[in-house]
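One chain of protein is taken out of this complex; the other chains stay put.
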Amino acid sequence: MTAEELASFRAEVRAWLEANVPRGWRSAMTNAPQEAFVALQRDWFHKLVGAGLATPHWPAGWPGGGRSLAEQKVIFEEIARADAPRLILYFVSLYHAACTLFECGTEEQRDRYLPGILEGAVWCQGFSEPNAGSDLASLRTRAERRGDRYLVSGQKIWSTMAQYADHCLLLARTSSEGPPQAGLTYLLVDMKSPGISVRPIHQITGDDEFAEIFFDEVEVPVENRVGEEGGGWAVAQATLASERGLTLVELSARLAHALPRLGRALRERGLAEDPGMRRDLGRLAARVAAARALADQYLERRIAGRERVGDASLVKLHYAVVLREFARLGLRFGGLPAHRDRGFVRGATQETGHWVLDFMNSYNWSIAGGSNEIQRNIIAERLLGMPREPRTWRLEEEA
Amino acid sequence: MTAEELASFRAEVRAWLEANVPRGWRSAMTNAPQEAFVALQRDWFHKLVGAGLATPHWPAGWPGGGRSLAEQKVIFEEIARADAPRLILYFVSLYHAACTLFECGTEEQRDRYLPGILEGAVWCQGFSEPNAGSDLASLRTRAERRGDRYLVSGQKIWSTMAQYADHCLLLARTSSEGPPQAGLTYLLVDMKSPGISVRPIHQITGDDEFAEIFFDEVEVPVENRVGEEGGGWAVAQATLASERGLTLVELSARLAHALPRLGRALRERGLAEDPGMRRDLGRLAARVAAARALADQYLERRIAGRERVGDASLVKLHYAVVLREFARLGLRFGGLPAHRDRGFVRGATQETGHWVLDFMNSYNWSIAGGSNEIQRNIIAERLLGMPREPRTWRLEEEA
Amino acid sequence: MSEYREELRASARKVVEDAGTPASEGAVWPVAVELGWLLTTLPEARGGLGLGWGDAVVLHEELGRGLAGAPLLSAALAAEALAGAENEAGASWLERLLAGEPIAVPLADGALAAEGDGLSGRLEAVPSAAGACALVAWTEGAEALWLIPRDAPAVAIETPPYWDETRAWCAVELRGVPRSAAVVLARGERAARLVEALTVRRALGIAADAVGGGAQLLELTLEHLRTRRQFGRPLALFQALKHRVADLATELAAAEALLHEAAAAVDAGRADAFRRAWEAKLVATAAYARCAEEALQLHGGIGMAVEHPCHLFLKRALLDVELAGDPESLALAVGDAVLREAG
Partner (left out) sequence: MSEYREELRASARKVVEDAGTPASEGAVWPVAVELGWLLTTLPEARGGLGLGWGDAVVLHEELGRGLAGAPLLSAALAAEALAGAENEAGASWLERLLAGEPIAVPLADGALAAEGDGLSGRLEAVPSAAGACALVAWTEGAEALWLIPRDAPAVAIETPPYWDETRAWCAVELRGVPRSAAVVLARGERAARLVEALTVRRALGIAADAVGGGAQLLELTLEHLRTRRQFGRPLALFQALKHRVADLATELAAAEALLHEAAAAVDAGRADAFRRAWEAKLVATAAYARCAEEALQLHGGIGMAVEHPCHLFLKRALLDVELAGDPESLALAVGDAVLREAG
């Protein structure tokens, strides 16, 4: 696609979004019940699917599919620019589940699940466990083979909106032999199976967009396995790589578009004439511009096939750091009044202008999906060539 | 000593300093040659010794000696308040050498060296080595016993004003058996001994207050050993603890007294009306006040016998961090003009108002005397009870 | 350090620990009254212990440690105001306070004006005002210091939804409270001096809350690092994390030292007492906020769930930054003091 074609595609997407983004969704979603949010997500999902804007990353032949990464980038940028709701409820379905099926699923699995995704089936992800943190290799949920089924028992945590999910992408341990990654197997689990219970996590923000999932001898047919038994780790890597940097292109663009909210906060507190405050706003704006440029550059690199191991960590770490700086400045500009503002916008991001909430939500990026500390390890070891810590490193009394 | 007596002692010291601090020494020492500086140090040393203010920490019976830690604190505070020159040339003599002799020396050694110190003999310290950094246990300068002498060969670095020294406190390796600390021996070395050469280090500031010392089969009589052969590590600890926190009481007080220099820098650049700049100055002033309070509290704890292992590290780390913040704000307030200001004040500290110089000199506190990183290790392990890293921890290919 | 100080600390720690975290107002306040904590800084002539804020801050450190909800800072400020009132105007109210009826003082700067016959304005961040028998507040510019009985006409008390729920935050709206229904505690020079004394002590109290809360949160975090394992070893073995907690410990130690120095300056009536109090509050609340920010990161996901107390410390720490004087204004005041020294 030439630069002109891309520009005309952008104009098309922009026009469609201007006509279709639900008017006033931010105020409608402020302090709204979870159900209203789910209804909004459904409507918006079906609109986007109908316009072919939800599945640009699917292969050609599928509705909306066959778009280049450059076109996908345009869509994400325009969604951020239009301040559309984030498609939180369907992200796992459209990206994690679909890409896993395209890359590692069987034809039967694709035929069985992909049409449902387009119709609005909700998927959740069952990777994280309590006490595993960023160390996925240490997962303990077990799947035992019994004839043509697996029996799954264990507990998953931090699963986004699992309470609404129809299916789950599950990473479970089928063996404890060998290196810890080697015993993991990847399963597709029907969330209506007997033995599954879901408990929303009461978050410190008052939200409950994450849930715990408990598996008590849940039967999963062998044909629901993706990849080989013991090959789950590699499949999970494909799942996690599915959004290919697009999310951070969108989020850093949203951060840039949200800067005026800080300006308005200054005005509201009568501080807009203060040069010190205005300079601090300018310094943050420069940092946000850098975060956005880094995310964009990363996607350009992927498009050009020049990505290096560790590049993704640079983008995620930098975004998480700048997001925290944004939230900190919001707290400062918001002052005392921010502390009695419990306004809560569902489906928004971490820069809603409700500063205490935003500050807490900023941890979703510094902890989840590989904490800042993990990203620093990866950058140091994989990108900068610092040596890894020895695997045998234990407390002296344990050694 | 009661609070009243202490107050009257303070008044006395203050009056003496007001009458005796060399007038205009800062301008006289700005861009002065090293020799002029040495002359100033000598004069000031003799004046202080004469007034009994240089040796308050020496035992009673010695001139000026027998003062309590509380009185010593008063002297250091008043010296900072009076903005007297720092006694850089004699600090090792008065503190490190004298305290080592008092605590670990023989009577013969004390008789031989202490009167000389009062008369102005200059001592230097030979602990650090190239490639040893903060890891003193790894020292490689060797002392081989030959009858009633040691033959010393090796290289020491970062020795303050060694080019003017008459004697050296040397830590050398007499054995490579056992744990690395165990093979160290403490020697008193005459700097006029054949085989010694001294090379000033050209520092990045343009100064050369530090030097390297090269030892080429230097003969040191066995009677110049302090403590047992192999017992040098413990003696060196006594040396390093000799100033007992007084230096940081003085330096953090000097930092507080130097804050107005930042205010003047703002005025000179026409920024004194800017509320942002004034707030940043206020925030730094608060940090400096905290550094000073911490140093004072530490000394009070020593006076009360309530010091905990690791407390000294808190004080040093915090001072180094705040000093750097001071220097950074100086650079900011100084702006472009600071970069063509090569003014250089000998015998001052790290807050001379020559901001680029001050910034560089601030590393004397974050690197030397146990780097910030070493202090953090000590705080984490000794004060907070975090486990130590295993001693067996090596690169995998080395393990 | 006085022996009483260490006894007070031990006693307070026990009360607060027994009350759990967060230590509820109901569990702490009656014991505090019973144990005479309200008497700490009250002059001996008023039946108090006549101790200084060097001792009082120890109490507030311990209350901060346990995230206590009891309005003891507010009570101490009220006692200060009542004991310093002209014409014994506050005597009967002081009795009620010492008997255990809270009197509330705003912990943030509000906007109160005496207009015509009435007092009007809105006072924010007034702890436990709903259960108090009265409110002590001052008109802008410290022209006068007032006591307004809870049941005076035109007093409306709201409970805004503060994120920090460990303290019972209220807002008080005065909509033309008749002067006759309120008590003037002081006017003119005396009011100015009293208000100065209150704002300085308020800053010390919040700084102490921060020092105590930070210390306790650091302990929780250290415990987490010691027990939580990742990649087959305790987090406490990761040097990067060790260095970060070392930095937190350093900042908190410095904040504590400055707090005690500032309290000593206030007790001695030193000329630099104001500046030290603002500095102590700035440093302590910044250290607490930093500690809370880092603690949440170091706890990982577990800290994001309400079951874990991490967030209670965080929300209180972030609010403390804004209490007892807007931090931007305090920093400006300190900076200007330095500029004045610069001549």
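We call the chains A, B and C, going by the order they appear; numbering starts again at 1 in every chain.
The rule is short, and it goes like this: contacts are C-beta pairs under 8 Å (C-beta built on N, C-alpha and C of every residue); 3 or more make two chains touch, one makes a residue touch a chain.
Quantities reported herein were computed from a predicted structural model and do not represent experimental measurements.
The missing chain, though absent from the view, touches A, B, C when the full complex is examined. Contact with the chain that does not appear here is found for just one residue of B:204, B:222 or B:309, B:204.
Only one of B:8, B:131, B:176 or B:237 touches the chain withheld from this view, namely B:131.
From the options C:5, C:167, C:242 or C:260, the residue with contact to the chain not on display is C:242. Taking the complete complex into account, B:356 is the one of B:38, B:122, B:226 or B:356 that touches the chain left out. Contact between chain C and the unshown chain involves residues 238-240, 242-243. For chain A, the residues touching the absent chain in the complete assembly are 259-264, 266-267, 272, 275, 277-283, 285-287, 289-294, 296-297, 304, 314, 317-318, 321, 373, 375-377, 379-381, 383-387, 389. If you put the missing chain back, the residues of chain B touching it would be 128, 130-131, 133-135, 137-138, 157-158, 201-204, 271, 324, 331-332, 335-336, 339-340, 342, 356, 359-360, 363, 366-368, 371-373, 376, 391, 393-395, 398.
To be clear about the criterion, only the chains that are shown with their structure count from here on.
The chain with its Cα centre farthest from the Cα centre of chain A is B. Distance between chain centres (mean CA atoms), chain A to chain B: 53 Å.
Between chain B and chain C, the centres computed from C-alpha atoms are 40 Å apart.
Within chain B, residues 275, 277, 279-280, 387 each touch two or more of the remaining chains. Residue positions 234, 237, 328 of chain C are each in touch with at least two other chains.
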